[in-house]
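A protein chain is absent from this complex, but the other protein chains hold their places.
Letters are used for the chains, namely A, B and C, taken in the order the chains are written, and counting of residues starts over at 1 for each.
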Amino acid sequence: MPLAITATLSFVAPHPVDCLLQCEVAGTPQQRIVNGVTTLPAAMPVQRVAAQDGVGERFWITAEGEVSILYEATVEIARRPAELSSLGQVAKTALPGDTTQYLFDSRYCAAETFQSLVEDEFHSLHGGARVEAMRDWIAQHFTYAPGTSGSHTTARDSFVERRGVCRDYAHVMIAFARASGIPARYASCYAPEVTPQDFHAVAEVFLDDGTGGDWVLVDPTGMAEPHETAVIGVGRDAADVSFLTSFGLVDFGGHAVSVERY
Amino acid sequence: MPLAITATLSFVAPHPVDCLLQCEVAGTPQQRIVNGVTTLPAAMPVQRVAAQDGVGERFWITAEGEVSILYEATVEIARRPAELSSLGQVAKTALPGDTTQYLFDSRYCAAETFQSLVEDEFHSLHGGARVEAMRDWIAQHFTYAPGTSGSHTTARDSFVERRGVCRDYAHVMIAFARASGIPARYASCYAPEVTPQDFHAVAEVFLDDGTGGDWVLVDPTGMAEPHETAVIGVGRDAADVSFLTSFGLVDFGGHAVSVERY
Amino acid sequence: MPLAITATLSFVAPHPVDCLLQCEVAGTPQQRIVNGVTTLPAAMPVQRVAAQDGVGERFWITAEGEVSILYEATVEIARRPAELSSLGQVAKTALPGDTTQYLFDSRYCAAETFQSLVEDEFHSLHGGARVEAMRDWIAQHFTYAPGTSGSHTTARDSFVERRGVCRDYAHVMIAFARASGIPARYASCYAPEVTPQDFHAVAEVFLDDGTGGDWVLVDPTGMAEPHETAVIGVGRDAADVSFLTSFGLVDFGGHAVSVERY
Partner (left out) sequence: MPLAITATLSFVAPHPVDCLLQCEVAGTPQQRIVNGVTTLPAAMPVQRVAAQDGVGERFWITAEGEVSILYEATVEIARRPAELSSLGQVAKTALPGDTTQYLFDSRYCAAETFQSLVEDEFHSLHGGARVEAMRDWIAQHFTYAPGTSGSHTTARDSFVERRGVCRDYAHVMIAFARASGIPARYASCYAPEVTPQDFHAVAEVFLDDGTGGDWVLVDPTGMAEPHETAVIGVGRDAADVSFLTSFGLVDFGGHAVSVERY
């Protein structure tokens, strides 16, 4: 089933400011872009670069004055839901080199300090079964509470506070997985059941699906199903896949997202 | 002039523990490995993977009991010292895609919060001239003080405390550069004048050398000259290039490093 | 010149929640309360307790449903502006015991880590002259920017970010003073020139005025003059003198403050 996606961003840059945007669905074997158009202010040059791990693209603009950005796309998702508990753990010593960075501490996911905790709470479980148990632990202990966290909030903060939004749920999931020796990255995405509708974020964990290992989506908020999740981009954590990163002062005017089954 | 490098690590793993090591000089066009041997306990299998950005290798072992590791190498460095002030700043919108991640906040280098500060202190300077001024600012305001920082210490902490070791100097340099829109990464290395002799760390910044941009070594401690610095590996910050990352409890027995001009 | 003060608070408590309020001007020799009335919902019991260091009062209520609080007062301030540079530093070994706590690290003011920095920047100055230089340093390097900081922001954060509101300015001032061996506390207050009108906060430092030592107001934002500042209460930092501390969930509806010369 295709998804029809619309996202708008607007902001004002009093002075020229370089901005990096990442709001378009990534074209991947599992995500076919039926059509997709980004509309920018007339005559604004755009410089595109491949995004992290080759998943999707980012683009640079030099913003000045009022800037409105409109992204419209129709996307076919071919991702099949994984039966988490059927997936194995890839031995760390057998991990592909490019997954290694996703075992390390990052800005918001200082995973190493969680090692004792995950060993205590989930010691009898491995691979997908452990990920499933960790996801359910977060879902059970956390309250989805917009407005209680912010751009400074880390996985450690969220773990203590037991509340937050999709970003915070994903960060704790990532920290738990890495502390278990399972590579985990952050995926920004669009999904139709996100309430209220907004950009969404989930975790991706690297598990053994019988082919040597692959990235699998996990959403501790329970709002995004893998077969209806349109991934924009991936990174170590939220620091890497912001929809707007401005290198200088901008007045952010707001954003709106709509995702519908087509 | 070649460098003769010897490094030893020893630790005890009461139970089998997966360990990731990164202690060998990277073979690159600027670093010719004349000879290099890593000696591990007999019969210990080793799994090698390419390290970050393709600079050098990491290797996995599953440690158990007493483990001693000896690395011996002779290395020719062909890196020429850059005249920092002659290097330009690559426009952010012209940066290669794979340098973008080095603009973002990482575990120890939450650079975004330094934007106002670097703009205040260094606003009239760009590119290599700004990097040089930032390096000198750190050198002037910081005291090299082993034992005053640790694995929890971030660039923000060090900036307030104005002291630390090579790791901390490099983190502040990286945060300053990223806050200025200059990609910056962390490089672990060997260098002959490091006092006391130990693993060393410096920053690498991406500047315009007339060829579209390249990574340039910068050492705010002043102990490592680029033409005598043997880089082991690179990453976002110290979290990415530890010489030993253990996924479980080990009793670290110590390490020793010797680097001599040959 | 008297000040006419009006403050309103409103919030909703879905379930009964104990709340501690501190919004009334403290009656002290330097602050004569001409008249002062706090109006609470009818039939709401109030339990008053002396506030920290005996400066003013706090009161407890058990809130339920919609709660509106109105405070109206007319206050005569008899505090004379101190010539900061004329005030000496009390030797630490001569400090009264009850000022000792204001040398220690608190929630938002981890002062010890600033010791090297204040020694570097202000080493030639002591007592009031040093406080004046530190106040001016903050005023010069910081930008008053509502919305850029929050309840998680510490003096260390603000020092790196160089921006914030009165709370953040006061925290950095306190950290600098404590790191210099000068006891410093946080004072919440009302003042007429605060823009936009709101609860205000300043620092108080303990200096030698020829009588053995006394608390002196210092406002790095420059918005409050000591002879027009009506202190509500004092504490280690903002954690101690919130106008509303709720022990459970409340929906905060907003507040409004008006302070006028009468």
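Note that in this section a residue touches a chain if its C-beta (ideal position, glycine included) is under 8 Å from a C-beta of that chain, and two chains touch if they have at least 3 such contacts.
On a predicted model such as this, the values are computed, not experimentally measured, just so you know.
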Contact partner of the left-out chain, one of C:S85, C:T100, C:T143 or C:S258
C:T100
Of the listed residues B:P16, B:G150 or B:G222, which contacts the missing chain in the full complex?
B:G150
Of C:T62, C:T148 or C:Q197, the residue that touches the missing chain is C:T62
Please give every residue of chain A in contact with the chain that is not shown.
113-114, 116-117, 120, 141, 143, 156-157, 159-163
Suppose we count only contacts with the excluded chain; which residues of chain C make the list?
18, 20, 45, 47, 49-52, 58, 60-62, 91-98, 100-101, 103-107, 110, 115, 181, 235-236, 239-240, 245, 247-248
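Here, only the chains that are shown with their structure count from here on.
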Centre-to-centre distance between chain C and chain B (centres being mean Cα positions), rounded to whole Å
44
